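Of the protein chains in this complex, one is absent; all others appear in place.
First chain written, first letter: the chains are A and B, and each begins at residue 1.
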Amino acid sequence: MISEFIIQNAPALLIAVPLLGAFLSPLIGRISRDVRALWVLAIITLTTLLGLLVAYLVYTGGTLIYVFGAAAPTLSIPMDSGGIPIRIILTLDALSALMVIMTVTVGFSVILYSLSSDSRRSGLEAYYTLFLLLIASVLGMFTTGDLFNFFVFLEISSLAAAGLVAYKVEKGKAVEAGLKFLMVSAIGGVFFLLATGILYGQYNALNIAMLASMIQWTPLDKLALVLIIVALAAKCGSVPMHYWTPDAYSMAPAAVTAMLVVVSQASLYGLFRFCFTLYGLTLTYAVIGWTLITLGVLSMVVGVTMAIPQKDIKRLMAYHSISQTGYMLLGVGVGLAVLGDQALLSSYGFTAIEGGIFHIFNNALYKGLLFLTAGAVILRIGTSDMNRMGGLGHNMKWTMILFIIGALAIAGIPPFNGFASKFLIYESVFAFNPILSIIAMVVSILTLASFVKVFHSVFMGPRLPEYADVKEAPASLLIGMAILSGLVIITGLFPEFFVQHLIAPAAHALADQSGYLAAVLGGA
Amino acid sequence: MLMRMSKIVRFSADLLYAGILIFGFYVIMHGHLTPGGGFQGGAVIATAVALIIVAYSYEDLLAMVSKLRFIVQESAGLVLFLGIALVAVGFGTTVFANYLANSGSLFGMVVPFGSNPGELNTGGVMPLMNIAVGLEVWGALALVVLYMLSGIREKEA
Partner (left out) sequence: MFLNLPFIVVVLLALIGIATILLKRNLIKIFLGLTILTSSVNLFLVTLGYREGGIAPIYTLSPAGVMVLPTPHALTLTNIVIGVATTALMLSFAVIIYRRYGTVNVDEIRELRE
């Protein structure tokens, strides 16, 4: 009975549980710190379980829809509505499910990490409220099937993330970073709403599937797509609008930075979702595909070249995450550029989309891991300047090993997951345009060089006198990082299994516009 | 240093306070019949809190109510909203379903078709959610004003 309720309402509970946790944590936090920690842990565990349940349901039973306020969860078109889905509908296809898995695993590890690393700060009641709100909003962005609903979750994520970035005030620097992030997000949000308004004014619908079934390629639709791409590319930190990324990533607490990676990928998900599912074949896919590819290549090159001279460890990693975002844009962009050509699509287009999506998943894992190791180092020695680090490998062996795993994964070295997804991207992009593939490989080599430098200057060398009695990171930090590194290794060792069972369905769901429409609008 | 306004201003603020409160509650309660609702009514009531701060002082307000009360009010409003939405699952419908509408119980009168003089006892869960949102916005906007003021004061100290 109870389990039936949970299964039936799992998509709504997935968002409602972290929201409830967020709203109650200021009150529960008044009892004591330990009770609050337990509460947050319980909420995130429940959310993780629900997320995995939802993903299981989607992967076994196909696209899942959930209609708010209807008599039954799948009643997307009420009898008396004249064939229009008037309610807010959550739509979860395989891609959403994959992203939900990513969010809950990273969220769970990050909260575990954060419970110990940030336990002695002040203002924690707001911290966990914002953190759970952030997780809820990201899950909302991944699961919603409504354009305006997406906008609302986008704004919630911007506000929560900006508050978290500015959480350590630190002589105003963190606030400056938060302000930059909020400014970019707010302008992006306004543009997105303008695009929503343009589409609504023409087609009288906000549901993505309903809009997709009617959309043309009028000049207004082109304007709307441009606004959407600008807004979401700015929020995911792609190159022309990337300047907020290093500031926000470097000033936020480590746990928040790891979550910010997922947040920026939620915007990326939105970008892909709207290009493929909302516009689909109506857009001139070659032009838009090449736009994404250009953004991707620029992000890759600019990100990695800016990363090399950085002295601040988190700033360096932030530039690397810009460059990794480039790979995803490149992979999915190539898929979009050949969307209309079935032969090319099946020869390398799907592989490119799979590579891009797999890279989103992998990047969240290893990038989160790297930011967490950087946070552990900073927690123990109190500085993020790499020139003042050195010899930490003697005292922080486990952190060092976890860092190596993350660094090798981001550089695309074989037994780790970065290689698996990058290989898919190289292979398919080479068939599309060899030059792009070569650029991607060069960027990968530069990434490796950059991380060898970081490894050397942080962990290698003689034991420095000022860090002689530095202790290993606390156990709860290590557990959080170990979960992520375990997943990095597992996805790296068995890439075929993951690609076949998780990634390929997601890639096909993304490219299959009619399947998405049929799930929401019925057999039409 | 306490920065109070003159006696006349404080007395007028006292008078206005009741009026603003009643108007705010009116907007909240009629949210399902007229333009307005929880957010608007809550914002109106929060201006009453701001009025008290202007007429008296920040310290005077904190002596009257604590920040904790607003925090509790904000959380309670949000939890009430989410709770009302989630209870719908128990009725075999989905989250946010209006299970009280036309049920004959609380806010459950059948809405007359077409133009009508406005029956307050309709709308199902919507008036309840308006009340929840009203409480939340009242608490939240008051907190925003209070925290910003405390931020500015730190500078002077």
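Convention: contacts are C-beta pairs under 8 Å (C-beta built on N, C-alpha and C of every residue); 3 or more make two chains touch, one makes a residue touch a chain.
These figures come from a predicted structure and were not determined experimentally.
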For the full complex, which residue in A:85, A:163 or A:289 touches the chain that was left out? A:163
Of the residues A:57, A:75, A:175 or A:431, I need the one that contacts the missing chain. A:175
Considering the whole complex, which of A:49, A:75 or A:186 touches the chain not shown? A:186
In the complete complex, which positions of chain A touch the hidden chain? 148, 152, 155, 158-159, 162-163, 166, 169, 171-173, 175-180, 182-183, 186-187, 189-190, 193-194, 196-197, 200-201, 204, 206, 247, 250-251
What chain B residues would touch the chain not displayed? 33-35, 39, 43, 111, 114-118, 141, 144, 147-148, 151-152, 154-155
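Note that only the chains that are shown with their structure count from here on.
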Contact residues on chain A for chain B in the complex? 5, 9, 12-13, 16, 19-20, 23-24, 26-27, 30, 66-73
Using the touch rule from the top, collect the residues of chain B that touch chain A in their complex. 68, 71-72, 74-75, 78-79, 82, 85-86, 88-89, 93-98
